[in-house]
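To start, the structure itself, in structure tokens.
As you look at this complex, bear in mind that one protein chain is not there, while each of the others sits in place.
Chain lettering (A and B) follows the sequence in which the chains are written, and residue indices restart at 1 in each chain.
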Amino acid sequence: MSKSVLRGLRAAALTGTLVLGSSLALAAENPIKLGVLEDQSGDFAAATIGKVHAIQLATEEINKAGGIMGRPIELVAYDTQSDNTRYQEFMRRVLQRDKVDVVFAGFSSASREAYRPIVDQFNGFAFYNNQYEGGVCDGHMIVTGAVPEQQFSTLIPYMMEKYGKNVYTLAADYNFGQISAEWVRKIVKENGGKMAGEEFIPLGVSQFSQSIQNIQKAKPDFVVTLLVGTAQASYYEQAASANVNLPMASSVNVGQGYEHKRFKPPSLKDMYVTTNYIEEIDSPKSKEFYAKFKAKFPSEPYVNQEAENSYLAVYLYKQMVERAKSTKREDIRKVIALGDVCMDAPEGKVCIDPKSQHMSHTIYLAKVGADHSISFPKTWEDIKPYWLGEAGCDLTKKDPMAQYTPSNPPPKP
Amino acid sequence: MDIATLVFSALYQFGDAFAFLVLSACGLAVIFGMMGVINLAHGEFIMCGAYVTAATVHAGLPLPLGILAGTIVSALVGVLVELVVIRHLYDRPLDTIVATWGLSLIATQGTLIMVGSTMAGVGTPFGSFQVGAYSYSIYRIVLFCAALGVLVGLYALFNWTRFGVLARATIQVPHMAAALGVDTRLVYSLTFACGAGLAGLAGGLYAPTMTLVPTMGATFIMEAFVTVVIGGADVFLGTAPAGAVLAVVKSVMTSWQGQLFGQIGLLVAVIIVVRVLPKGISGFVLRERT
Partner (left out) sequence: MTALVSLFRRLEGPQTVGRGPVFWGLFAIVLAVGIAYPLFSDGYTVGNTVYFFVWVFIALSLCLIWGYGGSLSFGQTAFFGIAGYGYGVLTLNFGSAYGFTLIAFVAAIVIAALFAVLLGYFMFFGRIAGVFLGIVTLAVTLMLERFMAQTAGPEWHIGSARLNGFNGMSAMPPLTIPWPGEPIVLFADVGLYYFVLGLLVFVYLALRILMNSSFGNVIVAIRENPERAEMLGYDIRKYQLITFVIGAALAGISGVLYTAWGQYITPSSMGMTAAALPLIWVAVGGRSDLTSTVVGTLVVLAAFQALTIYGSQYALVFMGVLLVLTVLIAPNGLVLGAMNWLGKLAARLTQRAG
């Protein structure tokens, strides 16, 4: 190994410690350990590096203000490289070796499903700070991201009223896309609309000529795009250059992968997205958060909804620990069961639903203009993650540690 | 809907799939088909071309010049890679898998660290046109023409120029060529650079239509390998018909059963062709000819 490589290795090791440095400097005898497993390299890095930064920001703020019950937070962070097996390795490591009090982990649903059995086995406590397809009913998990019922029960009726009742869905061909498409179908039907077509695209596909033609043939009033991953995001550019010119609705784009910043206008013109946070939100709370974020990480390309979810999750955890006066999962869940764990997040007020341990959110409808500027035609406050609770998941009574979908609901008692 | 519209749309879909297969495969066909080097970093050469194209366009260059810059930079990187790594592995083709996989890791992660997780796109030029009820992107026609142009150019290069003849001689019987005074090292070097440059060209051409991320090369790699394997060793006799056959398979399966079956169709086609024609289409054509 050459000298420069060695030097690089040492430099890398040093930066690694510096990242943790802020908390280590404080290190009292008894810090609260927070494990962070996020993809800092590989396919998903674009959307997830911001999550790590948000956790670091919140940790620094909390530690400056005296920590949690006087105990500083210590971050134990690993790069999971967008690789499911790394989640399995490192989830075991943080729980068994590092003995963390809580873990913030995961971007893709596959990674969450990969680590969930390990969290359950070791009786760990994990936060999944991500928007996803919904349905995880597991007492070891808290989900701070938005779920389909929150995003679609707002988005689809709005779009149908504004543009018409003929809907075309273009979705990624895996769990998230298929379940989200199921939600769209259901809500369109409930509102008296009609599916003009549905198409599923395998992950990693980047060429959309045939899909564009299918859409033109079906002549919908608007297209619901549930495309996931950087390859599939190529659709917008290709649709724009083929002059498809239909309004689009989505629950994933803009809020996660900031496509409106990365693509040349006007490829995302008339895209409507429901999200619980993006950096353009024009409220004092949001602006303050954004300013703090940019001050600490000036080169951050975008502060997306997952970054805000991760940021508020640290504060939420602080509140729960301080109220429970313990970091034990059982004690914290007793606090959650009271049903009043709420906080004023950058997006607005959020609360944890004790039945599903998911979060209520303020949902913003973001509209992308022809110049890719964002406007907010509508905002819904306090939208609840109602589905799991209604379907029969009640974690205050029973913990099935399973994931359910609308077509595979919890068994009736 | 009238027949003309249907025919045109089928042709357009075919041309689109053909362009993608041929452009992503050409560079690999030269490197894998001719030199026997299994280049798992092929996708990263494509990414390199796309990034350079986008960067130069952002700097103010017009798109065609940007694509040219992407092609040239990729070719230069190819020369460097050949010099440092590939040169030592010609007698061990299977080891090139490990080495180029390593290179691809370095390239993707290095790009992520240096350039960041994404790069702003450049926008697709030329706009659209209407046939019947459908509107189409003009740039896609440009891509199809570019694919044809590349094929003709390669044919000319390897059949009508002195370099092409020397390259084919070197690759068929290296020691004989060396004995006759050919600088085989230079020939290998240039051939590899040619393959890398073609990959860069593909990246540059597709840069305006795609998301630019360090891992973008991965979306090309399966189609590229499939086309080259079906085509066999000869770039012109192999890649062109393979591209055409696969484009038919892919566009028909995609329009009939959706994208998933388009992809599975490609993989099944490979398995069948390899079973029936172990040397690919070009091997079959050449055998028939002799």
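Note that a residue touches a chain if its C-beta (ideal position, glycine included) is under 8 Å from a C-beta of that chain, and two chains touch if they have at least 3 such contacts.
Bear in mind that the values here come from a model prediction, so they are computed numbers and not experimental data.
Annotation: of B:61, B:115, B:169 or B:222, B:222 touches the absent chain (contact as defined above). Only one residue in the set A:125, A:152, A:168 or A:200 touches the chain that does not appear here, and it is A:200.
Among A:173, A:221, A:279 or A:353, the one in contact with the hidden chain is A:173.
On the side of subunit A, touch with the chain left out of the figure occurs at residues 1, 5, 8-9, 12-13, 15-16, 19, 40-42, 78-79, 81, 83-86, 88-89, 92-93, 96-97, 109-110, 113-114, 116-118, 121, 173-175, 178-179, 200, 202-203, 401-403, 405, 407-408.
Although one chain is not displayed, subunit B still touches it through residues 36, 38, 40, 85, 88-89, 92-95, 97-99, 101-110, 112-113, 218, 221-222, 225-226, 229, 260, 263-264, 267-268, 270-271, 274-275, 278.
The rule is simple: only the chains that are shown with their structure count from here on.
With centres taken as mean Cα positions, subunit B sits 36 Å from subunit A. By the touch rule above, subunit A contacts subunit B in their complex via residues 41-43, 45-46, 49, 173, 199-202, 204-207, 209-211, 213-214, 216-217, 230-231, 233-234, 237-238, 240-244, 259, 261-265, 267, 299, 301. Across the interface of their complex, subunit A is touched by residues 9, 12-13, 16-17, 20, 109, 112, 116-124, 126-128, 133-140, 208-213, 215-216, 218-219, 251, 254-255, 258-260, 262-263 of subunit B.
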